[in-house]
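A protein chain is absent from this complex, but the other protein chains hold their places.
Each chain gets a letter, A, B and C, in the order it is written, and its residues are counted from 1.
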Amino acid sequence: MNLENMYQEIILDHYKHPHGKGQVEKADAEVTHVNPTCGDEITLQVVKIPGTENFNIFYQNQGCSISQASASILFDQLNGKSLAEGEIAVDHMVAMMQRTQEPDEDILGDGIALVGVSAYPARVKCALLSWMAWKDAVIQAQGS
Amino acid sequence: MNLENMYQEIILDHYKHPHGKGQVEKADAEVTHVNPTCGDEITLQVVKIPGTENFNIFYQNQGCSISQASASILFDQLNGKSLAEGEIAVDHMVAMMQRTQEPDEDILGDGIALVGVSAYPARVKCALLSWMAWKDAVIQAQGS
Amino acid sequence: MSKLDVAAIQADFPILSRKVRDGKKLVYLDSGATSQKPKQVLDAERDFYEQRNSAVHRGAHQLAEEATDAYELARKKIAKFVGAQPNEIVFTKNATEAINLVAYAFLNATLKAQFGKPLPDGAQKFILKPGDEILVTEMEHHANLIPWQELADKTEVKLRWIGLTDDGRLDLSNLAQLLNSKTKIISLTHQSNLLGTINDIDTIVKAAKAVDALVLLDACQSVPHMPVDVRKLGVDFLTWSGHKMLGPLGIGCLWGRSELLASMPPFITGGSMIETVTMEGSTFAAPPARFEAGVPMAAQAVGLAAAVDYLSAIGMEKVAAHEHALTELAIEELLQIPGVRIIGPTNTDNRGSAISFVVDGLHPHDVGQVLDNNGIAVRVGHHCAWPVCRRYEVPATTRATFYIYNDDSDVFALRDGIIAAQKFFGVSK
Partner (left out) sequence: MSKLDVAAIQADFPILSRKVRDGKKLVYLDSGATSQKPKQVLDAERDFYEQRNSAVHRGAHQLAEEATDAYELARKKIAKFVGAQPNEIVFTKNATEAINLVAYAFLNATLKAQFGKPLPDGAQKFILKPGDEILVTEMEHHANLIPWQELADKTEVKLRWIGLTDDGRLDLSNLAQLLNSKTKIISLTHQSNLLGTINDIDTIVKAAKAVDALVLLDACQSVPHMPVDVRKLGVDFLTWSGHKMLGPLGIGCLWGRSELLASMPPFITGGSMIETVTMEGSTFAAPPARFEAGVPMAAQAVGLAAAVDYLSAIGMEKVAAHEHALTELAIEELLQIPGVRIIGPTNTDNRGSAISFVVDGLHPHDVGQVLDNNGIAVRVGHHCAWPVCRRYEVPATTRATFYIYNDDSDVFALRDGIIAAQKFFGVSK
């Protein structure tokens, strides 16, 4: 357990240069999730790609390096993906945080660098915030 | 500290043969006091003796030997007495229970036999129930 | 089933080796009021304070992490003990608060609906209309009576109650009339703390389900003494106290079906139960956090989990069998004393170990005093169930309650003490 494990170079890169931040006027669903203990916040929109089951992602967020890097990674992994595809990644991420699953780069991409967070229970919610928001948004979009 | 100290012969006599129990139709004041932890109860009436500051006492009660004996002793000591006279006895009784005053037979009569109760804090309220009721009733009667 | 090793159990309870009333052995027959605590529980609490004390769910440093883990592990263990899921367990300060929490859910939902304020999905179950009814029984502890009286005083619902039979059971002859389509909730005790009666929850649950009424079971006197499984019982809420089951003072539990908890507005509000807060308004966290405002009693939760471990290691079936045997013996011995009358069932069918009695010619308080003088701690009074005393026309009772650290010799001490009281006051027959 040490700091370098949690804050790997790749995490700090995502934090400083996040991918895919943005906002649209009209989305198929928009959700805001917060981490009430620290105030981390994400507003995430999904827009269906016509003729597919897939969704593009737009988000605005504020929070710590972990929650911001995690959202950037989420964008890389799930932008343009369907619920079925994305859910596998979300479940994998949750399992990795609970230490019931070894990180798999094929599924999580840069997300495997978040594995160090699992040693710090209070930070796990930071890492999962955007992933939970994405799942929530896509389910809402499909429901409507 | 032993049982015989609390339950002196004289206490048990008052308990088995209480003095002055009774009830009138019209009293100058009537109060009901309860000991909520054990359910001991007394309904006490006072009737002013015309042309004096003094009051006769009527009461009905249920409860343990201590509370019943104490009411009987109260009757002996305070029936026909005024607030000024009775208050001295009430204060003395309270002080004896708090062990801040040696029992004085001139003031309390048989009431000095209740001194043993002061060793059992949970029973002190039993001993004081009727005395508090009397004071309350007389103050009400004078107020009206 | 092998018997309890009572001597070994007693050795775990430091207080049992103290002397009372000038050197007398302590015979503790007041576990119905509160149980004693084994050193395992005291050690667990102390270890929390000495190793990981911190405000749970409020920090990210190592102590805060460890304290939070210990608190949530305790919740898991306690949930498992009653067959529940962890997020269905809310920690309160005692059972009384737990019952009030549910009563206030009705009040708060009703008022918020009236003022058009946001409520969780499903809150309709808690919104009271004029003419609605709430049902309790005549054998309730004040903790399960007054909160409902108070609710009725502040709304337009009517409080009704199931009466008692002469032999200390619920009188279910007019249940269908009392538990009807207007009934929002029936709140009743699993085991009477005064009579010892164990109620027939199956019948109640079936009748309640039929009219879509909720069922709250006050399990203060059952969870400590017998196996309790919330799913098997089929009730909607279960409430109990830690201090009656070897746990610390200052902690109680509410179990509720998760969909019900989710549909209830909060009761006590403040920190750690929120989702977002602005000066203009706030939104609330999911249960159990929604109902645990403020820094919680984490050390007590850890202590209670140790109590659960202790009881589980013995086995609740064995605890129940042990108490059953003591109850049988006690009833037999007491009924042999002329002038002694038991208030409550005089057989052991559906009956726990709370034995209330009166002695002809003696006030219960005076009986208790003689027992106390002999080192025997019993409770005297109305036992916070005053209506039961009124029902059986006694001013109060003397009550003995048994637990895992009691044995036959304690029953005999009780019997001898009662006989001594009769002698002392000259009322022997």
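FYI, a residue touches a chain if its C-beta (ideal position, glycine included) is under 8 Å from a C-beta of that chain, and two chains touch if they have at least 3 such contacts.
It should be emphasised that the depicted structure is a prediction, and the values quoted were computed from it without experimental measurement.
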Checklist line | Listed residues C:Ile204, C:Ala299, C:Leu329 or C:Leu414, member touching the removed chain | finding: C:Ala299
Item checked: Touch with the omitted chain, as defined above, among C:Lys3, C:Arg390 or C:Lys423 -> C:Arg390
Item checked: Candidates C:Glu72, C:Glu97 or C:Asp410 - the one touching the absent chain -> C:Glu97
Notebook entry, point to check: From the list C:Gln36, C:Ser192, C:Ser263 or C:Thr327, which touches the chain that is not on show?
Noted result: C:Gln36
Next item on the list: May I ask you to list the residues on chain C that touch the chain which is not drawn?
Entry: 14-15, 18, 20-21, 26, 28, 30, 33-34, 36-37, 42, 45-46, 49-55, 58-64, 92-97, 99-100, 108, 111-112, 115, 117, 138, 141-147, 149-150, 153-155, 161, 241, 243, 248-252, 266, 268-274, 276-279, 281-282, 293-300, 365, 368-369, 371-372, 376-382, 384, 386-387, 390
Note to self: List every residue of chain B that touches the chain not included in the displayed model.
What the structure shows: 34, 36-38, 120-123
Next item on the list: By the contact definition given up top, give the residues of chain A that touch the hidden chain.
Entry: 1-3, 6-7, 12, 37-41, 62-66, 68, 120, 123, 126
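Just so it is clear, only the chains that are shown with their structure count from here on.
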Next item on the list: Among all other chains, pick the one whose mean CA position is farthest from the mean CA position of chain C.
Entry: A
Next item on the list: Select, from A-C and B-C, the pair of chains that is joined by more C-beta pairs in contact.
Entry: B-C
Margin query: Between chain A and chain B, what distance separates the C-alpha centroids? Give it in angstrom.
Written below: 76
Checklist line | Distance from the mean Cα position of chain C to that of chain A, given in whole angstrom | finding: 45
